[in-house]
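One chain of protein is taken out of this complex; the other chains stay put.
Our next item is chain A:
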Amino acid sequence: MIEAHGLTKRYGPKLAVDDVTFTVRPGTVTGFLGPNGAGKSTTMRMIMGLDRPTAGRVTVNGRPYAQHTRPLAEVGALLEAKAAHPGRTARQHLLALAATHGIAPSRVDEVVELTGLAAVARKRVGGFSLGMGQRLGIAVALLGDPRTLILDEPVNGLDPEGVLWVRNLARYVAGEGRTVFLSSHLMSEVALTADHVIVIGRGRILADMPVQQLVDGASRRLVRVRSPQAAALAEALRREGGAVAPGDDGALEVTGVDAARVGELAAVGGVVLHELTPVASTLEEAYLELTADAVEYQTERPADALAGAARPDTPEGSHR
């Protein structure tokens, strides 16, 4: 369980995280979705006590992370790939961290095995690929068998097999009743892995809802219908309260009436249908709609828009 209240982080003139309040619940995978620079990594670093909030507070399992007596048993975090000295072997890196919690070397070997690093565990981290570095980061996160798992862009640099593995891992861990908080700038990734999604843009929470609801709630829930009697059908649909717009090559794009009802109306009216296709809105579309709103909101405040535009390439984690 992660609870953030009014969490704010300011770097000089830039408000990286702006009064953010949310709760990440156990037993589910919660996706943390937003474009690069939206404040995801900064928020996660504040959860881990690595960055000090400018305002607000965040607790993990009831108290600030730093106040836990066994921090690695509370939260395991992958915050960036290659958070290890290139001169040490993967195993040495893990052993050093394990020692701080009196974790036995056998557990180190366990997570090495689990993350598929057995073959390279005694090799120095300097020679690791991005994907291997990522696996080492996940091994570190799992070391203390934590109740909460925080993964910042976990699939970065992983091969397809690795991506699938991370997805299954997140689902499995959540299935055990633990909390999983996973960030991504890829909406498809979140849609595949998460049950719940928190969307962040420009440091603000834009949505906090079940993934399904985000998709369902998207205004463009569309039915495409094609008929030689288009005019009569459109008339019937409008009477039913639907909105009808002409689509490509003579098809009608209907919103406000679902596909089943369109079919019924056509049958009642004796209208011939050549095509009847429900077009589900994707998470991408829902997401773009949300961020589009944020952009509109921003343009109403030119000062903010300029401040953002002047520093378009401030990536998360660039400040060290």
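Please note the rule applied: a contact is a pair of C-beta atoms (placed from the backbone, for glycine too) under 8 Å apart; a residue touches a chain by one contact, two chains touch by 3 or more; residues count from 1.
Operating definition for what follows: contacts and distances are computed from a predicted model.
Trainee: Name the chain not shown, per its UniProt record: "ABC-2 type transport system permease protein", "Thiolase family protein", "ABC transmembrane type-1 domain-containing protein" or "Heme exporter protein B"?
Mentor: Listed in its UniProt record, the absent chain's protein name reads "ABC-2 type transport system permease protein".
Trainee: Just to verify: which one of A:8, A:89, A:229 or A:255 makes contact with the chain not shown?
Mentor: Answer from the full complex: A:89 touches the omitted chain.
Trainee: Given that one chain is not shown, which residue among A:2, A:15 or A:79 touches it?
Mentor: A:79
Trainee: Among the options A:114, A:209 or A:230, which residue touches the chain absent from this view?
Mentor: A:114
Trainee: Tell me, which residues in chain A touch the chain that this view leaves out?
Mentor: Touch set of chain A with respect to the missing chain: 45, 48-52, 65-66, 68-73, 75, 77, 79-80, 82-89, 92-93, 95-104, 107, 110, 114, 140, 144-145, 147, 165, 168-169, 172, 175-178, 319-320.
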